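One protein chain is absent from this view; the other protein chains keep their places.
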Amino acid sequence: MIRVSVDHAPIDIGTELAGVEETGAGAVASFTGIVRGDDGVTCLELEHYPGMTESALCDLAEQALARWSLLSAVIVHRVGPMTPGDRVVFIATAASHRQAALEACAYLIDRLKTDAPFWKREQRGEAASWVDARPGDHQAAARWTAQSAPD
Amino acid sequence: MIRVSVDHAPIDIGTELAGVEETGAGAVASFTGIVRGDDGVTCLELEHYPGMTESALCDLAEQALARWSLLSAVIVHRVGPMTPGDRVVFIATAASHRQAALEACAYLIDRLKTDAPFWKREQRGEAASWVDARPGDHQAAARWTAQSAPD
Amino acid sequence: MKLLYFAWVRERIGAGEEQVDPPEAVRTVADLAEWLRGRSAGHDEALADLTKLRAAVDQRFVPLDTPLGAAKEVALFPPVTGG
Partner (left out) sequence: MKLLYFAWVRERIGAGEEQVDPPEAVRTVADLAEWLRGRSAGHDEALADLTKLRAAVDQRFVPLDTPLGAAKEVALFPPVTGG
């Protein structure tokens, strides 16, 4: 089972996790990315490429299912304005055994960072700036694949 | 923040995750182990060593906090009788960045499998049997440490 | 051909999308970006440094030297920063 969602609404982790557990899995791994406010960020705005985003996330989920014995993969990404403490992204993977679930979850967040068309704009009081891509994200994504995405 | 719980009550993931997120983390990783019913198991009973269990889990959490930059680590293990679909164990780790959270979460479930005094008894209809330890669990735990636990 | 712009590329150009009909000499995505610079001061500023640009053709990430071929939708944007 693959579920991909790109939405302005807050991410409801309880519902998402329950959906993943219902597949009869023995192991569920999840990752939640949350807006940090520790460096003065007051608002984070997520822009994306409607249409392409959903297909890019589906591609990633399909690649994870092809690579590991997964029962399901869920990728939920919020877009629009958010504030510190809000969930930006939630990923969950379910498998019979833990290693597949844990590895696939790490794979999906690493790949999502470089292979899905999202852009972050941080606001600190009145000042807004687009977030620069991190070279470390490309190293993290590259460890999963020989064919690296454009950096 | 470390939270360790060993309890007969069902594990409430929503509450546990919310507690971890409240630390102001940018990344939360979690693992949930669930009773599988796919090989005819009708009941799983978890026995443990009261007192030692809690201190073993605290030790593991402390080791994770010493090894990674974690804001919190939560280990919740259910004991007593369970049925397929029930959560056996829940682990969550929170950090500023994803790699620390993901690695520490994998570390904690790998180490818990070999370094905490729990024993599983499976019931299939009328027949009950104690689960054998898996050699693979010791390999998984050993990759985190030079000093391997007794197998 | 439909063009889409995102993030600061969109902001500098002052529009999220436009329709263009580039001449035949415009063969690759990089050619397209160079040709678009002539359309306005905003285009010129947004597209001047190709090393800061990434692209998708028909909703797939591609290198900038990719031929446009029969592309219907081309998007130009900075490196992605989701998750």
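As written, the chains take the letters A, B and C, and residue 1 is the first residue of each chain.
Convention: contacts are C-beta pairs under 8 Å (C-beta built on N, C-alpha and C of every residue); 3 or more make two chains touch, one makes a residue touch a chain.
Bear in mind that the values here come from a model prediction, so they are computed numbers and not experimental data.
**Student:** In the intact complex, which of the presented chains make contact with the chain not displayed?
**Tutor:** Per the contact definition above, the missing chain touches B.
**Student:** For chain B, which residues reach the chain that was dropped from this view?
**Tutor:** Chain B touches the chain not shown through residues 33, 46-49, 51-52, 55, 77, 88-89, 109, 112-121, 130-134, 149-151.
Keep this in mind: only the chains that are shown with their structure count from here on.
**Student:** Comparing chain centres built from Cα atoms against the global Cα centre, which chain wins on proximity?
**Tutor:** So the chain sitting closest to the middle is A.
**Student:** Compute the distance, rounded to whole Å, between the mean C-alpha positions of chain A and chain B.
**Tutor:** Their C-alpha centroids are separated by 24 Å.
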